[in-house]
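Report on the following structure.
Now for subunit A:
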Amino acid sequence: MLWIKNGIVVDPKNKIKAEKMDIFVKNGKIVSEKEVKKEECKVIDASGKLVVAGGVDMHAHIAGSKINTGRTMRPEEMRVVRNIAGKFRATVGRVLLTAPAIGYEYAKMGYTTSFEAAQPPVGALHTHEELDAIPMIDKGALPVFGNWHLVFKCIEEKNIEKLKALIAWAIERTKGFGVKVVNPGGVEAWMYGGNVKSLDDQVPGFNVTPREIITMLIKANEELGLPHSVHLHCNNLGVPGNFQTTIESIKLAKGFSNSKRQVLHVTHVQFNAYAGSSWRDAASGAAEIAKVVNSMDNVTIDMGQPIFGHATAMTGDAPFQFTLHKLTGARWSNKDTEVETGAGIVPLVYLPNNPVHALQWAIGLELGLLVDSNKVALTTDYPNGGPFTEYPYVMAMLMSKKMREGELSRVNAYVQKATGLASIDVEKTLYEVIHMTRSLPARILGLENKGHLGIGADADIAIYNLNPLETDTSRDFEKVYKAFKVAEYTIKAGEIISKNGEIVNEVFGRTFWVDARKKADIEAVMKDVKDYFQYYSVQLGNYGVEERWIRKPERLEVV
Partner candidate 1 sequence: MQVVQDVVCTFCGSVCDDGEFDVEKKKVKKFCRLGSSKFSEKERIKAPMVDGKEVSYETAIEKAAEILANAKRPLLYGWASTANEAIRLGVILAEKLGGVYDQCASVCHAPGTLAVIEEGLPGATLGSIKNRADVVIFWGANPAEAHPRHGLRYSISAKGLLVKDRKQRKVVVVDVRPTKTAKMADLFVQIKPGYDYAVISALRAIISGNADVLPSEVGGVPKEKLIELAELMKSARYGAILYGLGVTQSRGRDRNIENAIKLIQLLNRTNRWVIWPMRGHYNVVGAGEVPAWEAGYQYAIDFSRGYPRFSPAEFSAVEVLKRKDCDAALIVASDPAAHFPAVAVKHLKQIPVIQIDPFPNMTTLLAKVVIPSAVYGIEAEGTAYRMDGIPLRLKKILETNYWTDEKILEELLKRVEKLKG
Partner candidate 2 sequence: MIVVELISGRTLDQGATVEEKLSEEYFRAVNYVGLSEEDFKSLGLKEGDAVRVSTDFGEVVVFAKKGELPKGMAFIPMGPYANAVIDPATDGTGMPQFKGVKAKIEKTDEKVKTVKELLEAI
């Protein structure tokens, strides 16, 4: 039992804007005062400190064959030593971190949940093994659907029941959490050396288009009533002029609604928010995208904010990764995966002086500032935009125009003419930024007990050395940055796991997965599944992950 005393609580989900109050914890949950025996409580004096829910990273690449190939390919990343072996594990990594390092670094920063954003279904067991190796946080994984032949077949047949059955079957088999879509149709086109360029291009070998893939997956996802919406990585990622495709894709959500959450989440939008016709005249399309997102009540996005310094691009968007390799001449890994998906990996470094990198940096911030705080979550699309450990930098930047001005003065001046960042006066409030990093991503994912401190919530709590009642977040950005970089306390399921940047307790969190089998007639698709397995190189009977192979599975049943 825990008693967090006199903290200044910011809890957007429960509309608590910086109130001095006590928080009580029992059996890993937030409880009311009367449920605890105060004399048995461990007391944390949080006087003058900010008390918030543990951070929720809704989109990061933290586990599976992609990040692990990235590690293998980049030993130079691993030379940064973070923790020496002793009571706790040795951890290393500059931006690409080892699994123990991922858990420890999230914990130090006050984050307690992170979701792997792209899991190749056939590789699910690998993803889960790595998730299991990450200490400290709760986690989940989103299997990819946008280039899977079985998905194409259901869509070609316009058979929504089959598609629902396939999704329900696949997320159960992969112990996945929802429906991720990466460059729908484009990765299949890459198997022939191409890509798709518009929502209406036909996917080679199939009578389907990206528009149909996205629309029908939203429909199936909504009819199944999954906790999370379709999670879309748009077509044309990284291509100047792509903001139009992004807007068109966002508009596909029209006509769908859900009382609890968005029906479409568009991810790392920064990479899909470029105006212009080439990298010579590229400019920001953030304002236009923000306008569309703000005008709709059923779409959310996340930023995909680049951080200057090292990064590693790794996505299921294999054709984009090859383009990036050609552009930079850097190392390139690629993985065409059965009849399901693909992936690519390329090292990157974002340089403030490089006009393109500066543009990307500015666009990320524009999106964070211009989009309604109730619709944009904070991400770096780790490790594509850079480290998640720099979320505090992004938080501080969103809250301080003064900080932005300082940063703007050291980046390539191209940003001044190609983006509107310099003229944006918006300064998000602390309340909004806490929402963008806690309650909003939890709501987007459909995790009801995450991201807030209401009664019944998971006792994932961060305490920061920052008094919101006395801090001018616009002026004191350095203090804000420092405070969020290292939590005074990080509490996971009621246990103190990190204190002032020191790990004090190694715990292993749960892996959430969604069981929607009751919402679909699985048999409707099994004949097709069996037929398609002739194109697999594994037996259907050996496909998938059993719950008992996972360290701490948490099934969320959709009924």
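Basically, a contact is a pair of C-beta atoms (placed from the backbone, for glycine too) under 8 Å apart; a residue touches a chain by one contact, two chains touch by 3 or more; residues count from 1.
The candidates were selected such that all candidates are chains of the complex that A comes from, given by their letters.
These figures come from a predicted structure and were not determined experimentally.
Visitor: Mark the candidate that touches any copy of subunit A in this complex, from 1 or 2.
Guide: It is 1 that touches subunit A.
Visitor: What does subunit A use to touch candidate 1 in their complex?
Guide: 63, 65, 67-69, 71-75, 77-79, 81, 83-86, 89-93, 96, 98-100, 122-126, 129-130, 133, 149, 190-193, 322, 325-326, 331-339, 345-346, 534-539, 541-542, 546, 549
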